[in-house]
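Here is the structure we will look at.
With one protein chain withheld, the remaining protein chains of the complex are depicted in position.
Showing chain A:
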Amino acid sequence: MTALRRPSEERLLAYAAGTLSPPQSVVMATHLAMRPDTARWVGRLQAVGGEVLETIEPAPVADDLLARTLASLSTPEPETPPQPANDMTELPEPLRGYALGPWRWIGPDMRVRDVLAPRDGDCRVILLSIGSGRTTPVHSHQGVELTCVISGAYETDEGRFGPGDFEEADGEVHHRPRTVSTEPCLCVVALDGQIRLDGWIGRLLQPFVRL
């Protein structure tokens, strides 16, 4: 099977419609920041949303809603909170707006840190750095896992994924990405549930690896 390296049509549509979960939206926004053509397509899908809004059967609002809204027009706009400290200037813009947790060791040349972005149930956003030539333990996913490569490249049975590439993996995929760039491969991942590490090495590692 050839890798798509970009989001599926239904996931792009969900992002355009605003139904994608917040953690998945963070990974999607990172991908779009690195792929202007796809961002333009999402812009076109806004026009589809405009048409949906224009043609929907209207639901009458409360009688006093206009009066209440007019009365609140002069209330000052809530101040946007200042951007939190973020020590990785190399990250694409959507990720610069979040604080980052400390790097944690998860194996030789393998590190992970939390992106303090909104969670959705068990789904959250992490940064993963895998050293050159390293293979992550074979693992499978409980839920859907979205990955966007920020720098470096990795390879799976599905193909090679480089900067800006996007991968969707579901519970069926037994995943064994290997870093094929000379630099470490840095990815942002929306992770749903715990990753299960397969095989005896994985079972040995599992108690120590909090992914």
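Assume a contact is a pair of C-beta atoms (placed from the backbone, for glycine too) under 8 Å apart; a residue touches a chain by one contact, two chains touch by 3 or more; residues count from 1.
Everything below uses one rule, namely that contacts and distances are computed from a predicted model.
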(message) Not counting the visible chains, the remaining one has a UniProt entry; which protein name from "RNA polymerase sigma-70 factor (ECF subfamily)", "Integral membrane protein", "NADH-quinone oxidoreductase subunit H" or "Heme exporter protein B" does it give?
(response) "RNA polymerase sigma-70 factor (ECF subfamily)"
(request) Can you list, in ascending order, the chain A residues touching the missing chain? (result) 8-14, 16-22, 25-26, 28-29, 36-37, 39-44, 46-62, 65-66, 68-70, 72-73, 77, 81, 94, 97-98, 116-121, 144
